[in-house]
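The structure follows.
Removed from the display is one protein chain of the complex; every other protein chain stays in position.
Then we have chain A:
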Amino acid sequence: MKYFINGILRENPVLVLMLGLCPTLAVSGTLRDAVGMGVAVIFVLLGSNLVISLIRKGVPSQLRIPVFIIVISTFVTIIDYTMQAYQPELYKMLGVFVPLIVVNCIILARAEAFASKHSVSLSILDALGIGIGFVLAIGAMGFVRELLGNGSIVGRIVLGESFHQNPVLFMVLPPGAFLVIAFLMAAMRKWRTS
């Protein structure tokens, strides 16, 4: 249980450990894209943690990084093709960031630091905790950016029609992503130290 909770808040991969920044900033323009990305990352993280902790005793330590990368890229290819087939619109929005999950530091970091040293059940818990932490972080980004940049939540207009016509466009553009994550990180640090 400790491992599960840890990943969500105290060791949030994005806001505290600063891992996996690229997708967090790039595909958090709307809440839907952000959660779609989060689910893809959870899938790859679960699969790779599971397989790596299963094979951890049979992999020589000099060869472990290439083996991990092959395992991860297998799962990335699966999600890549599945998404292309069933969610073509989402796939188009996420673009190059779906194949780029393979170099997402969160996944390799968990494989190296956790799954290669712990049992299967603990590795699954760890993957879920870290994965949910990632979804929360990217979801928070998507929520703020979509709300202020488009006046909507998951495409439904909530801040009134006039705001939707003249939103804070800055928020959905690249600079807005940097600004929102800066404030989220500062808030997280304030909360951790208090």
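Simple rule for what comes next: a residue touches a chain if its C-beta (ideal position, glycine included) is under 8 Å from a C-beta of that chain, and two chains touch if they have at least 3 such contacts; residues count from 1.
The rule is simple: contacts and distances are computed from a predicted model.
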{"item": "Missing subunit (named according to UniProt) among the choices \"cytochrome-c oxidase\", \"Trehalose transport system permease protein SugB\", \"Ion-translocating oxidoreductase complex subunit A\" or \"ABC transporter ATP-binding protein\"", "value": "\"Ion-translocating oxidoreductase complex subunit A\""}
{"item": "Option from A:Ile8, A:Leu31, A:Leu45 or A:Val76 whose C-beta touches the chain left out", "value": "A:Val76"}
{"item": "Among A:Leu108, A:Leu122 or A:Ile153, residue touching the chain not depicted", "value": "A:Leu108"}
{"item": "Sites on chain A contacted by the missing partner chain, in the whole complex", "value": "18-19, 21-22, 25-26, 66, 69-70, 73-74, 76-77, 80-81, 95-96, 99-100, 102-105, 108, 170, 173-179, 181-183, 185-187, 189-190, 193"}
